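Removed from the display is one protein chain of the complex; every other protein chain stays in position.
Here is chain A:
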Amino acid sequence: MSNILEVQRLTKSYGGATAVNEVSFALEPEKIYGLLGRNGAGKTTIMHMITAQLFPTRGEVKVFGENPYENERILSRICFIKESQKYPDTYRVVDVLEAAAAFYPNWDRDYAYALLEDFRLPPKRNMKKLSRGMLSAVGIVVGLASRAPLTIFDEPYLGLDAVSRSLFYDRLIEDYGEHPRTVILSTHLIDEVSQLLEHVLVIDEGKLIMNEDADALRGRAFTVVGTSSKVDAYTAEKEVINRSMFGGLASATIVGDMTVNDKKQAEALGLELATVSLQQLIVYLTRGNLERKAVEV
């Protein structure tokens, strides 16, 4: 099958600052992607360009094979749930659902109202009177019920309690299972969503630093712990992404699949070995320069 989305050398600059820098990737149909990275990494800017709400400075965006700008046919197939969605002053929860029903061709009205009940959302309440968590829940209802071939959630669970977040994951898995489509979950909270993802894209300082199958990354890195001289000897010719010391002990995290030889060598040196979680791997890879200033849109 052909790609749902292709971006080529996508770049967005504001004056001297580059928010998104030469990002290229393609999304296949019917997969759940994670767009991960720290706050200010450039995730939201990328999503705004994909959904034609922002012009790239350079580079190309193709959604369903076409340029999305002012392209109504393409845009009706994209549902973008923004963290900072604004609604007209008079809108109640039901009005948001009716507006979505008019816009999205695959909208499932019964499903939308069932979700309202699941999330305990009062249909007649004015959007302005909803809590942060309730606003997020309305976004989730619209995102799920739209059944858009490309559905994008940007930090979908701000203010949601643990029960509602778990409900979101359950409903997403069920509905995606019955109506497969391409989903992008963009978030800086990796731990909770990581196991829902089939593929991860990691953005750091405006650049795409990782584009891989999620399961292939689990166990891709490992940590060795032991006396510092032995850890140094072990890691001499390996790619170390994190190193820390305490007293005479050192720990080093290495990228690469752990081979039988690695294991034997570490055991011979009396080092302890542990695999690294997907979340921890991403933390190590993205924490580089902590002082850098985030670029905000």
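Heads up, the rule we're going with is that a contact is a pair of C-beta atoms (placed from the backbone, for glycine too) under 8 Å apart; a residue touches a chain by one contact, two chains touch by 3 or more; residues count from 1.
As a convention for this text, contacts and distances are computed from a predicted model.
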- Query: What is the missing chain called in its UniProt entry, if the choices are "Electron transfer flavoprotein domain protein", "GntR family transcriptional regulator", "Spore gernimation protein GerA" or "ABC-2 type transport system permease protein"?
  - Reply: "GntR family transcriptional regulator"
- Message: One chain is left out of this view; which of A:S194, A:N242 or A:T286 touches it in the full complex?
- Response: A:S194
- Query: Which residue numbers on chain A touch the omitted chain?
  - Reply: 31-32, 166, 169-170, 173-174, 176-178, 191, 194-198, 214-216, 218-219, 274-280
